[in-house]
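Got a structure for you, written out below as structure tokens; questions coming shortly.
One protein chain omitted, others in place.
Here the chain labels run A and B in written order, and each chain numbers its own residues starting at 1.
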Amino acid sequence: MEKLRDLVKKFTEVAGPSGREEEIREAILRSLDGYVDGYRVDKVGNLIVWKNGRENKKILFDAHMDEIGVVVTHVDEVFLRVEPIGGMSPRYLLGTGIRFLVDPPVYGVVGVEGESIEEYNKNLKELSFDKIYVDVCASSKEELKERIKIGTFGVYDSRFRESAGRYVSKAMDDRIGCAVLVQFMRELVDPRYTVYCVFSMQEETGLVGASVAAYDLQPDVAIAVDVTASVDTPKANKRMAMKLDAGPAIKVMDRASISDRGVVDKLIEVAERHGIPHQMEVLILGGTNAAAYQRTRSGIPSATVSIPTRYVHSPHEVVSENDVLNTVKLLKHYVEEAFD
Amino acid sequence: MMETKEILKRLSASFGPAGFEEKVAKEIEQLVPDEVDEVRRDALGNVVATINPDGSPHWALFAHMDEIGGVVSKLEEGGFVRITPVGGVDPKILVSQRVRIHTRSGVVDGIVGAVAPHLLDKDKRDKVPMYEELFVDVLDGVERIRVGDPVIVDAEPCELKSGYVSGKALDNRASCAVLVKVCEYLKERRFGFRVSVVFNTTEETGGAGAKGAAYALEPDYAIVVDVTHANEDTGMNRIELGKGPAIAVGAPVDRTLFQRACDVAEKLSIPYQVEPVPGRSGTDTDQVQLVGRGIKTLLISVPLLYMHTPVEVVDPGDVEMAARLIVELFMDFERGGGQCI
Partner (left out) sequence: MYLKELSELSGISGDEGEVRDFIKSHMASYADEMWVDNVGNLLILKKGRESDKKVLIAAHMDEVGMMVVRINEDGTLGVAPVGGLDMRVCLGKRVRIGDVHGVIGYKAIHLQKKMEDKFPARRDVKVFCGFKNKDEAAENVKLGDYVYFTTTFEEKGEYFSGKAFDDRGGCSILMDLLSSGEPAYDTIFAFLVQEETGLRGSSVVVEQVKPDVAIVVETTTAGDVPELEEYRWATHLGDGPAVTFAHRGYVVDPRVFQTIVETAEKAGIRYQYKRRTAGGTDAFRFARSAYGVPAGVVSIPCRYIHSPVSLMRKDDYHETLKLMQLLVMKGEVKKAWRN
């Protein structure tokens, strides 16, 4: 079995913005070969895998495959204009390159408009996609059009790094969740209940995949595995409490949903019983696919288990290896005790 | 049978912020049993009562039982905690309030502090505090509190002149009271239709309580009961306290149901007001209408003052008129052959 670190590196370096998840879906499927009882890809592109259980209940875990990115909307002479896919902010694009999904790959540098020094500084302060452009070093409009066209997607040009028990890369949100679920499925043997893992599409554009993935599965409980903020950095937000190395965060609430009380209490119980480090999470912004599972048909009791992450939605998201390992442990024990 | 104002006070005092409705659900289950055929709790925590389960057509009533509140989001040194709102809570009204934090081992009291004006910088004195500046001073028992514990303002309901009742959470416990009264009134009538009475969760946070319940029930018609701003200048038709329930008109509501409700009110001289809804209603009606294959919906609202404060005010008379209107609408359909539209 490959090391967790290599799995995370493989997943985070794939380019898979919302709506263009083919490559990451293939990578995930290959890494599960031999570890699942079955799989399918639904009409909108979610990857659903499963392991059958001994007893008659169904647990669903979700991690989304997509990352935030950009899409080319205009060719402006020898430059490109782009718009965000998911919650991509222009501020992180300055100084970071963009890797476009074409073959051969095209890389771009982001610049800011400013016909005077005042205007330039104003644009920097109130940065928006209308005021930036992408330079792919094209020699002419025709040469540009041969390499890349409108409708092409792009992601951060960033690579995986590791240091002192920390992993750093773009797209930890939510490739780290995908890695957790793959590692979990690899370790899960003879589960008590049937486990579905949904690797969902287009979460960043508005929980699209998760809104439909459970429609035919009808699980008894759904748990999203996603990232949450980590506020253990200088003068970080005063109102939140999550930090690295304190274990997986059991989410009480975020802006999109409140976790089902019964599922939360059970997760706490399981963690305490098996001595798994964990923390409670209240996130004052953002949301996860749990909100979408809650709204499926007559409602599925849902919750989220989060991996604390510094610099979410930047090209260099940071997680703790121990938190990731403890998350896998928590899920494995939860599967055995979920309905006691 | 309890007096309406007693039902209101009891429901107002009950604990149930969005996502933590267990206690108020139990309270409601105790208020309805004599009047209905069965009461149960569904997977999302909604309380669902059924009257005449084999009847037809199938009407479903919805009133959300959750209230706004907060959760503890961080523990600070020295016996203080930081909180984050659940639902739309104006931080201005939290200053100098007594609050109650519900922990695993019981209730802990606190006070929402604010730095005394003498000690503030001049420019901060007139500024409204945001959540980052608020904190809860926990008198005793801070070691029992964890991140995620729910918090509400400690507010006793009371009676005002003119019979009005004031308290926290009348949004939407006043509507829950309407549903309780509907069950009482139906006990005195004979009919062939079925009624599902749903006290749903998580409306204040845009949650799926009403949606999930509606999907499972697949009713022929749905009536959502919520509250609406009274005696305020909203730029729209002014709704007033004490002038009867407000019936909504607009895209989220079935036009024929709206017309029928107005006709019934006119015929029986039940006071009512019209509330135009040009876009979204901002209530569970928006979700319930679009469940499954679509449901014909109606929205009836109880006029209420000072929404989302601990001193909301309603007129028990409006609550009773709303319940009467709903029952007479059911009976009007029944007389018209039980089918419509």
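Assume a contact is a pair of C-beta atoms (placed from the backbone, for glycine too) under 8 Å apart; a residue touches a chain by one contact, two chains touch by 3 or more.
Being a predicted model, the structure only gives us computed values, none of them experimental.
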Output for the hidden chain's shown neighbours is A, B
In the full complex, which of A:Ser31, A:Gln183 or A:Gln202 touches the chain missing from this view?
A:Gln202
Just name the one of B:Thr228, B:Gln289 or B:Thr309 that touches the chain not displayed here.
B:Gln289
So which of A:Glu26, A:Asp76 or A:Glu336 would be touching the chain we can't see?
A:Asp76
Residues on subunit A facing the left-out chain by the touch rule are 17-20, 22, 41-46, 71, 73-74, 76, 81, 83-85, 130, 150-151, 202, 205-209, 211-213, 215-216
Residues from subunit B at the interface with the omitted partner, ascending
235-238, 249-252, 255, 258, 274, 276, 278-280, 286, 289-296
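Methods note: only the chains that are shown with their structure count from here on.
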Expressed in whole Å, how far the mean CA point of subunit A lies from that of subunit B is 35
Touch list for subunit B against partner subunit A, complex
18-20, 22, 42-45, 71-75, 82-84, 86, 131-132, 146-148, 202, 205, 207-209, 211-213, 215-216
With touch defined as at the start, can you tell me which subunit A residues reach subunit B in the complex?
237-241, 250, 252-253, 257-261, 264, 279-282, 284, 294-295, 297-301
